[in-house]
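Mind looking over this structure? Questions follow.
The complex appears here without one of its protein chains, the remainder shown in place.
On to chain A.
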């Protein structure tokens, strides 16, 4: 018997496909998310938009939050550690969290090195803006990738940019001749063996979700059309007027993203979604996607 193999860690992400992973701040929200059909929850002290508003240093949540959430739901529970903060990650693993998000939403603990994720039994998901960044994280042991987008803005534009970038770079690598691949690995800053895998398979070696700005069922469906395997919804749900209805609508929109009649139906009377932020109004230092490399 072997635990923590890459098949077991990547397989866990495969089981999330077509699903919605929702940010929750307490047991009550976790239950609402589970009942609405979330495929997993991300246990946090504050959702990204509140972290953004509060400013200061954002760290791993109080263990009580994760423990409380793990007690009430039967679906997987994820939690965030700071980039490069392997002690926070080890603590999350010790608590029994099912997936760790080494996340740019928290203030990075290391500006040079990310956590060496292949040393863990628990799998990791990491954010990426392009193929090079995704493959660097996979090289370190990430078992799942998500777009960085721009968290806590309720603005889908950055997630779209990142997903389109990854997909177009994958297509390019796939169509290159083999003797061009080393140079492409150098240009993208990606491990050669992973570039070779992408060239041969025409896809990322792990599941790729959308995150960072999904605020409506239509946003979720858009990301699925662009090639996402599923979506993370952060501030969108519990910052909306009617979280329960909103959560259900996003779940249905993700499953049936090509059924426009259904999208219309679930989008009706949802109340006001979270107030968004125009990306150009953000100061460079406020852009969470710039964290990590």
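Rule of thumb we're sticking to: a contact is a pair of C-beta atoms (placed from the backbone, for glycine too) under 8 Å apart; a residue touches a chain by one contact, two chains touch by 3 or more; residues count from 1.
The rule we apply is simple: contacts and distances are computed from a predicted model.
K.L.:
When you check the chain that is not on display against UniProt, which of "ABC transporter ATP-binding protein", "Nitrogenase protein alpha chain", "Pyridoxal 5'-phosphate synthase subunit PdxT" or "FeS cluster assembly protein SufD" does it turn out to be?
P.N.:
The correct option from "ABC transporter ATP-binding protein", "Nitrogenase protein alpha chain", "Pyridoxal 5'-phosphate synthase subunit PdxT" or "FeS cluster assembly protein SufD" is "Pyridoxal 5'-phosphate synthase subunit PdxT", the UniProt name of the unshown chain.
K.L.:
In the whole complex, not just what's shown, which of A:86, A:99, A:232 or A:246 touches the removed chain?
P.N.:
If we include the chain that is not displayed, A:99 is the one touching it.
K.L.:
Thinking of the whole complex, not just what is shown, which of A:17, A:186 or A:275 touches the missing chain?
P.N.:
Reading the full complex, the residue touching the unseen chain is A:17.
K.L.:
Consider the whole complex, including the chain that is not shown, and state which of A:75, A:91, A:157 or A:196 touches that chain.
P.N.:
Touches the omitted chain: A:75.
K.L.:
So that we can see where the missing chain sits, which residues of chain A does it touch?
P.N.:
For chain A, the residues touching the absent chain are 1-5, 7-8, 11-12, 14-19, 34-40, 70, 74-76, 93, 96-99, 121-123, 251-252, 255-256.
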